[in-house]
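Every protein chain of the complex appears in place save one, which is left out.
Residue numbering begins at 1 within each chain, and the chains themselves are lettered A and B in the order written.
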Amino acid sequence: MVKHLLEVKNLYTYFKTRKGIVRAVDNVAFTVEKGETLAVIGESGCGKSSLAKSIIRLLPRNIHTYKGEIYLGNEDLMKLDEKKMNEVRWAKISMVSQAAQNSLNPVIKVGQQVAEPLVIHEGIDKKTALERARKTLSMVGIPEAFAERYPFELSGGMKQRAIIAMALITDPDLIILDEPTSALDVLTQASIMNMLKTIKKETSKTFMFITHDIAVSSELADKVAVMYAGQIVELASAEEFYNKPLHPYSIKLMASVPTLRTDKKLEFIPGAPPSLIDPPKGCRFAERCPWRFEKCMDEPPLFPIDNRSFVKCWLYESKGSFK
Amino acid sequence: MSVKQLKETFKQLLAYRSAIVGLCILCFIMGLSIYAVIAIPYEEAIRAWRLGEDVSINNPRNASPSWVNFFLKKKLPETIIMDTLKKESGAKKKIVEGETISVIRIEFPFEFNYDDFPSELNLFFTANYSENAPYITIDWIKPNGATIRLKEMAVKKTDRYYISIDDELAKKLRLYLSEKVGQEIPYEIPPQISLFAVEDESILKPETVQVLKGKYKMVIDGILFEKQSDINSRLVVYGKVFGLAGTDHLRRDLMIGLLWGAPIAVSFGILASISISFLQMIIAAVSAWYGKWADMLLQKATEFFMILPFLPILMMIAIFYKLSIWVLLVVVIALSIFGSGVKTYRAMFLQVKELPYIEAAQTYGAGNLRIIFRYMIPKVLPTIIPSLVLSVSSFVFLEAALAILGLGDPVVPTWGKIINDAYTKGALHQGYYYWVLEPSFLLVLTSLGFALVGFALDKIFNPKLSEM
Partner (left out) sequence: MRRELFAFLKYAAKRTVTLIVVVILAIYATILVANMGGYVDEIIKAQTRDSIYTSVFQNPAYQHLSTEEKKQLAEQLYQIEIEALGLDKPFIYRSGGYLISALSLNLGRAIYLTSDSGSTAVRNIIAERLPATILLFTTINLTLFFISLVGGLFLSRKYASKLDKAVVTLSPLSSIPGWFYGIFLILIFAAWLGWLPYGGLVDVPPPTNPFDYALSILKHMVLPIFSWLVAYSFIQTYTKRTFFLMFSSEDYVEMAKAKGLPPRLIERRYILKPTLPPIITEFALTLIGSWMGAIVTERVFNWPGIGTLFYQAAVFMDSPVIIGEVTIYAYLLAITVFILDIVYAIVDPRIRIGVSGA
């Protein structure tokens, strides 16, 4: 069996707050193969950002529980001490986070910031690193002259590209993109997605793409994971997912996305996602699920479907479909 | 801010221990202020302070507060006053009328059991006559029976005999005592000591001289040359302690200054702080709202005032124009309104300007002034309250600083003025620590009161870090 690039098993990440313990990541498992793009879809507050940060181990001060296994290749990242983890960060896994507008140091030139990981992780001298930074910037569509500018001189879209350049420059094994386009207008969004598509095609890098926007995710995804209330409720290939989502939540999500060419009655999901502090017992979606039945009082496991997809729903207990 | 918001803020404030302490201090200071204004009316206080000696002639100079005696082994004397006009004081007077002349005898008997000598000894006279002034002899009787003739003199309509600075008497007494002891006394012993000293060898050194405790009597025998003549006299044996706060170099009861310092300091500080904060806020709001020319003009004005050296100019004005404290207040306000606060507030207003509800107000036709005063300022107001409270302390100390530099109001008693008097008269070198410590203590207390409340308010209104 070919080894996975990334394998996450039994990952738990809980935070301590004044109101209680937030179970942001509650027993999550998935794999990502080399060259693949995994899209993680979910509403805000479902724990997907926490998942991303857990993989790269950017934990806040109020962390309560952090356990599981995260294999990058052969190595379990959970077993590394902070110093070794710091060497892994960016060199092997890089992350583009949500708040691109403020992710760049305002008092340091853009080129220097993009070159910085090379200097730190690969020990390259500043001049060469800056050269490579310039090339990477042009790769993402920013003219080389802008390497000498400061972040406040760049537009929102350009800042986002710069950050993506920064994430690519060390040629990491895995690049996590956490809502890279949410803060941008639709046009910029489109151009950035196009750029990402090009990069994916030309470099066959491995991406983990986190978003709440199903439509955007469909442009890049090879594999899809749906997150709800801190858990993964469906894991399937992109083709299968976008054609025929299986989990009731996924079905509802798809039904709420407008399509261009077909005439569709848009639906919405009544109710609100449960709080992560005291999640309901049993299936967490049961409250809002139109197909719930008595068994949903117990928490369903992830049922495998044809060895490629997984669904966390009692309706799939016997490996067929239910409709 | 509505009443409900005020109550809410107050409740939040009470959650901080430091704020509770601060509020208690402020209540105390307010209490002092109210008491001062009620107990000693303004005019009277100013009069007593300005006239000093004339009004407080019965007070000792540089006397420590009475409660000091509680801590001392050697008890310092209190002031003993005997007045023939006040029978309760123990003074005795008898006139024996003759055919043409009368004989008058005044006796001042008193007990002196303190461990230390009086600071001064004065006799005051008022006499009634038309042409011939009465003539008196003054004798002093010590507990050991020794009688000493102090002086013979005629008594004018108002007359005084400063016994303790009578050089001739001092010399006479030094000689007398030297003979008594059999050795020459090597230092210039003043009358208030020689008249009270134990007459043995202990007198030879100023450190060892002892008080002769017991019953003393001053006897004044006089001849009245006219039928209607009369003499009234007052003997003041000045102590070394006085009242709750002691006295200063002009015999003034420091309590007057300490009490009145409170309302003056507090009103100066609060008036300055509120006026400046509000005026700065209005200027900043206008500058931010109208923009363009108004903005630029106000920016340049702010820079101008930043370069203008505040304290030196203030001092210069105070030196050349001799201002009263309230005019000084106006000058301080005038020099401060374009200060650095304007820049901070302007930044805040620029943000507020962009808020959607401002735009909404514009669309329904609200006038510029209305927007500034009804919408923008109330939004920013809570943020400036902490700095408003905090700056009261700095204005209180500004007034004190000016006083210490000798430029304060020359008439009104303030804490700073008392400290200035103390400093210039070398209180620290002479050991009159209370003179400096008492007003300083009140200054510190007032300042801390406002500071503690201000800091707590800052934590409430401007939470910079969300607690994790």
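Observations, loosely collected:
To be clear about the criterion, a contact is a pair of C-beta atoms (placed from the backbone, for glycine too) under 8 Å apart; a residue touches a chain by one contact, two chains touch by 3 or more.
These numbers were taken from a predicted model, which means no experiment stands behind them.
Check B:13, B:36, B:372 or B:407 against the missing chain and you find that the one touching it is B:407.
Checked against the hidden chain, the listed residues A:153, A:267, A:298 or A:317 yield one contact partner: A:153. Contacts to the hidden chain, counted on chain B, fall at residues 18, 300, 303-304, 306-313, 315-317, 319-321, 340, 390, 393-394, 397, 400-401, 404-407, 419, 423, 428-429, 433, 436, 440, 443-444, 447-448, 450-452, 454-455, 464-465.
Considering the complete assembly, chain A touches the hidden chain via residues 56, 58, 85-91, 94-95, 97, 99, 102-108, 116-117, 120-121, 146, 148-150, 152-154, 163, 166.
The working rule: only the chains that are shown with their structure count from here on.
Once the centre of each chain is set as its mean CA position, chain A and chain B turn out to be 72 Å apart.
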